[in-house]
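Shown here is a partial selection of chains from the complex, left in place.
Letters A and B mark the chains as written, and numbering starts fresh at 1 in each.
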Amino acid sequence: MSMTGVLRPGHVQLRVLDIEEAVVHYRDYMGLIETHRDDQGRIYLKGWDEQDWFSVVLREADDAGMDHMAFKVLDEETLWRLQSDLKKFGCDVERIPEGELDHCGERVRFVAPTGHVFELYANKDHHGNGIPTTNPAPWPEGLKGMQAVRFDHCLVYGEDLDASVKLFTEVLGFQLTEQIVDGDLQLAAFLTCSMKAHDVAFIRQEGPGKLHHASFLLKTWEEVLRAADIISMKDIPIDIGPTRHGLTRGQTIYFFDPSGNRNEVFAEDSHVYPDTPVLTWTADNIGQAIFYHSRELNERFMGVTTGA
Amino acid sequence: MSMTGVLRPGHVQLRVLDIEEAVVHYRDYMGLIETHRDDQGRIYLKGWDEQDWFSVVLREADDAGMDHMAFKVLDEETLWRLQSDLKKFGCDVERIPEGELDHCGERVRFVAPTGHVFELYANKDHHGNGIPTTNPAPWPEGLKGMQAVRFDHCLVYGEDLDASVKLFTEVLGFQLTEQIVDGDLQLAAFLTCSMKAHDVAFIRQEGPGKLHHASFLLKTWEEVLRAADIISMKDIPIDIGPTRHGLTRGQTIYFFDPSGNRNEVFAEDSHVYPDTPVLTWTADNIGQAIFYHSRELNERFMGVTTGA
């Protein structure tokens, strides 16, 4: 098998202020599939083309933000090896028992130096993507709203960027794909555990554990337009877009869920291999790095996050 | 590092009857970048978004066909390990010295049970994709024709499908992504060493070592239309398309180079992980498996190949 170690972002657990309002947003507007509600009242959803039982968990709480982001690893052997490596790196590691999230196996939880809670797990129940595995159609009927394909990545803000990048690259085997630098200082790091332009990204900002956005894949730039139309039709607060990122070349639009968590939907436009050169954006060109067309950061994009 | 072992299709060496006619086709019409001509008169080209020095080698000969398809592996250690594993599997293995192809390191050559010559190599000179690695634009100026992004895969025909699939999966670490089956008989196997729907594919057909097509990636379905227009404008013999494949969901068009080698350009529409279920198409539905819209095979598609 060529892909080993950490496979992909498996899910993100988000705090929302009103869970019924939230599920309308994620299910009816973004088009995620609701697959489960648990005893604690958490709602589980997935992008239509994901195979596992869920990739988003909504939890009602008094403040918005990300509880944790979890990565699926190849197998249990990998899980225990990585648990051990995380400890060696100096992380506090906690084991979350199977069934704390329904349909999910045991998880290994750790806090990254930037203050974000991440988890690893090897097992999650198989749900399927709504298409048979024999003679499958290219897409299922009955999709809603933006028709999000999969949970793709999170971008998070935190102070100790260097240590989090070190942890993800040296312990978890991620690869740096793109970065923003100010001289010797790395301001942003885009990291992949696959061929994607990013599976997680860090921005250096004060304060621990902030979520900038959770991102979901769409198929095409035309689907980004459709998402943008829905954002207006459903009166969803927009941040910015449609536009292209310089970083990753992604075709994107940003908006907020009813609790203030930022979402992205985007179409991807690049791929990386282990031998692909790192792309570097310079701080004096940060506007173009982030919003390729306007070449200007808006304050909202830099300033608004949801909590740890 | 999550990606290990065999990384990707690195290049294909094709035999063409008239090399100057061929280079017009591959460079001016398909939009590959010519990067080199060697002492033997071979012409080297690459898709614009590939980083290594070449991914297509054209060699003038008396008959058309594929000389070999080569895969890049992660590093030399991997190369020698796989050489040893190939020998254990029973393959005759030949070492092709560095410089037999300019800009390419030593290669390990073997013949698969279907009669095709494959190679592995760990090193090829870096060329770049025409965009700086600092503050890169999303695409370079001056692209021609179909603007092919990368050499993506080959599909080959041969008798001993089972043994070739065994070799690629058990020795080289490829993953079966999709297949056509007639009862217990596997008629087609699509194999990946990455997240792509296929890096190589085999169809069970009589006779050894036939090339069905060499395939190149385009960005979008709109680019497939543009390619189709160019095929007509340049009077390129078409096979079929634009259409979608059932297998892989790819959006595709097939045509022939002036020597009769079949080419595909396509936009991709899926991704796989090690835990993605294998998709199976049944022989009674082979038309839809291959051409999702017409649901009919044309004779040309099944019958015309170029030689070993």
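By our rule, a contact is a pair of C-beta atoms (placed from the backbone, for glycine too) under 8 Å apart; a residue touches a chain by one contact, two chains touch by 3 or more.
None of these values were measured; they are calculated from a predicted model.
Q: Fill in the total copies of the single sequence across the complete complex, 2 being in place.
A: Total copy number for the complex in this file: 4.
Here is the rule we use: only the chains that are shown with their structure count from here on.
Q: If you average the CA atoms of subunit A and of subunit B, how far apart do the two points sit, in angstrom?
A: Taking the mean C-alpha position of each chain, the two centres sit 32 Å apart.
Q: Name, in rising order, each residue of subunit B that touches subunit A in their complex.
A: Those in contact with subunit A are residues 1-8, 49, 51, 72, 74, 126, 128, 133-136, 138, 173-175, 193-196, 219-221, 244, 246, 249, 269-270, 273-282, 285, 288-289, 292.
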